[in-house]
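Just one protein chain is left out here, and the rest sit where they should.
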Amino acid sequence: MLETSLDIQTIRKDFPILARTVHGQPLVYLDNAATSQTPNQVVNVIVDYYHRYNANIHRGVHTLSQEATDAYEVARQKIQKHFNIGKSHEVIFTSGTTHSINLVATGFTSFLKKGDEVLVSAMEHHSNIVPWQMLCERTGATLKVIPMNMEGELVMEKYHNLLSEKTKLVFCNHVSNALGTVNPIEEIIEGAHKVGAAVLIDGAQAAAHIKSDLQALDVDFYTVSAHKMCGPTGVGILYGKEAWLNKLPPYQGGGEMIAEVTFEKTTYADLPHKFEAGTPNICGGIAFGAALDYMNQLGFDAIAQYEDELLQYATERLLSIEGLKIYGTAKHKTSVISFNIEGVHPYDIGTILDKLGIAVRTGHHCAQPIMDFYKIPGTVRASFSFYNTKEEVDKLVEGVKRAKNMLL
Amino acid sequence: MLETSLDIQTIRKDFPILARTVHGQPLVYLDNAATSQTPNQVVNVIVDYYHRYNANIHRGVHTLSQEATDAYEVARQKIQKHFNIGKSHEVIFTSGTTHSINLVATGFTSFLKKGDEVLVSAMEHHSNIVPWQMLCERTGATLKVIPMNMEGELVMEKYHNLLSEKTKLVFCNHVSNALGTVNPIEEIIEGAHKVGAAVLIDGAQAAAHIKSDLQALDVDFYTVSAHKMCGPTGVGILYGKEAWLNKLPPYQGGGEMIAEVTFEKTTYADLPHKFEAGTPNICGGIAFGAALDYMNQLGFDAIAQYEDELLQYATERLLSIEGLKIYGTAKHKTSVISFNIEGVHPYDIGTILDKLGIAVRTGHHCAQPIMDFYKIPGTVRASFSFYNTKEEVDKLVEGVKRAKNMLL
Amino acid sequence: MNIQDIQEEIVDEFSMFDDWMQRYEYMIELGKSLPLIEEQYKTDDNLIKGCQSKVWVHAELDGDKLVFTADSDAIITKGIIAILIRAFSNQKPQDIIDANTDFIDEIGLKEHLSPTRANGLVSMIKQLKLYAVAYQTQLK
Partner (left out) sequence: MNIQDIQEEIVDEFSMFDDWMQRYEYMIELGKSLPLIEEQYKTDDNLIKGCQSKVWVHAELDGDKLVFTADSDAIITKGIIAILIRAFSNQKPQDIIDANTDFIDEIGLKEHLSPTRANGLVSMIKQLKLYAVAYQTQLK
């Protein structure tokens, strides 16, 4: 048994999906970095919404609309509190991290010019690369890459050398989805601010494991997807400092984001509405709040501590398999293990594991530049959540051994 | 009793929310044009998703991911079939109509130049005005307005006069949310195509009432929000002709929408993925499919016929109230009634109706230009769905009378 | 009378009503008797944001006391602002700043107290207090 203050067996009962079978085997769900599972406590909030107060929000005088609006705004406040955000209107509801990042990247179009530089880390998700490439194409700014080393850590010395008064923006994920590396974002933010650059931290992978204090971090933008932290699909947030959000132009046009519309001229609404055009994912936002409640009730310290135990145990056990190589061996990691077995394609391992009921992700994990760096087609990625167990790690290890025997 | 082949009392049991009370009164939900209610059949699909196969889609080798992907793609095919769309990849999942319209408006940036003209109808929702204003600001194209008459119908003669070889785009809603007018989109599309202009029809209000054959309409783009047709919040679609979708640049950058990413160069994926960056609202898309199943099982002919009966009955009864004026008296209407009582502010009526358990919308309905046209601050809008009853119309009429007595 | 006394008086008045209809009818009455703002003060500056109906509030000093006048195009909103003005007008800025507003709840308008409410009751209270703060500084 691993040490933890959490009662994992009781927690697992909150997730009915964990009791299902796959190909006749009990499901072992180790694809949490792609999407985490959703507890009954959150699903019940969704059902309750549709059964009791489903209505379009804002400006409605009737009770249902009022109840939905209040619940949605309470969710915004829960998010504000969770991330220690200064003002609730600095929380912009989006459809997820990808949407959040694109909102910022599009908004910066008029702020950049030829000669400006944009720094992006070598271990980004495509969602945190492509929008900046598009931005640089539009503006003539140059995209520069903060390199990483073989352990999958950013080379901070090189980062500091890349910084100059030309640097206008720095983008980096808090945690790499492909490697699990926790990046030194405090240092990244501080360095960027010294040269007057703004920083966006992609928190998609971090938020399920690390409770960040965004005011203390002094970060300019931070992005989160609910579906990676026990919440529903189709909702996330962009945190932005008020001053930045006031400066950025609106992203999408539509209802709610305007103060006054005539065919001649339109004036935009105040924050957060300026960036929340159209009917949002109302139910999703409310359920996101419930997901934070759920995780906070377990406690992020307890979650992180237990996940770290799983990580250490799994790393040790997997490394006992000959020919197995782990990509991403940073000192500071979340519970993600990317690996390959020499001479075996990750897809083959994933397929055999699936037959054994074990769900892992295989491929480039939307991070091709990392694969290019290691000169591999992809990896097998097992990612652990607080509801996973030591026994499941053992099954993974046995499964990998069996796959290896079949495939080699 | 109104005539209908639908068993309304049985249908109402599918919607638990309809049995609730508001201020001690049974809820009379007449805000369907803002958001329709969601039947158990759809909510159950949502619960089943989270209980059984919640996973990130595409490229996953494990069973859960495969099941989620299949269900999501089956939903896309249901939508394709429902709207008689030629190819399933012409169905782009979005977070709703507002997102769909912005995708197209942004995409047209490089296709327009100074001197080009963009036509938009006088009775649009802000979601179908602001994005085009932003587009015209970016490109120097001119926004021209197709005028309407006092009945709330477009003046088609003027439309044809506005068309010229300068016209590049025409935007119009299929049904006006503020007035209920069903616009002659066949004629609008034909006219625009004669001068080589593309047409986007905003189907947000129409889709719950009219089953459109998009191939027969030959429309270039059509937009829908699930939450207005018994589906969940946070999901919708953009239909686009393949040729247009291939021509438009991608809207957002991220995972899934690329074929190959290096820091030097990115190539984009095929349709529909090119426009579906990031983790989509997977559960929402699947539930949207279930909503179409539900409505098709009732039958759109039966729905339209019954809603029309409700409309006729309600119109007649409301007009019997002295001083009540209906805005939007087009010959061809869906079940929406916008009205005011002389000398009374719509907000006051809405507030009293709410006290009686009756949910209507008041205000400008995100269509300020219509309010400016009629020189009113707003209207009271009652919008009926197939689950509403004659008795509920009676309650509305009694409620309005009572409000009038209190307020005048 | 000080603010506390007036609020208690209002609560007493409303406690005589059995149901919401009577309460609303009374509120509408109050709205009709609201000391109207002069037309020249119905400016965008005096408009309170966040209401579905328009609400203008004007404030001016009378000696060391602050006097409010207001108007709205909706009669229920006017009734609400009339109640607020009755409680807060003709009082010292500091007293207005310090006043609590629990009486709103007690007279059955609790549902209007949500900050997201389209009638903007919360915005109105905030605006009255903002005026008080501004004039308080001026008085010093």
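Per-chain residue numbering starts at 1, and chain names A, B and C are given in the order in which the chains are listed.
The rule is short, and it goes like this: contacts are C-beta pairs under 8 Å (C-beta built on N, C-alpha and C of every residue); 3 or more make two chains touch, one makes a residue touch a chain.
The structure presented is a predicted model; accordingly, all values stated were derived computationally and were not measured.
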| item | value |
| --- | --- |
| Touched by the hidden chain, restricted to displayed chains | A, B |
| Among A:Gly180, A:Gly328 or A:Gly378, residue touching the chain not depicted | A:Gly378 |
| Selected residue (touches chain absent from view) among B:Gln25, B:Gln66, B:Thr109 or B:Asn296 | B:Gln66 |
| Subunit A residues touching the omitted chain (full complex) | 23, 344-345, 347-348, 351-352, 355, 362-363, 377-378, 406-407 |
| Where the missing chain touches subunit B, by residue | 57-61, 63, 66, 69-70, 73, 270 |
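Simple rule for what comes next: only the chains that are shown with their structure count from here on.
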| item | value |
| --- | --- |
| Whole-Å gap between the CA centroids of subunit A and subunit B | 31 |
| Averaged-CA centre spacing for the pair subunit C and subunit A, given as whole angstrom | 46 |
| Between subunit B and subunit C, centroid-to-centroid distance (C-alpha), Å | 39 |
| Touching two or more other chains - residues of subunit A | 59-61, 63 |
| Residues of subunit C touching at least two other chains | 52, 118-119 |
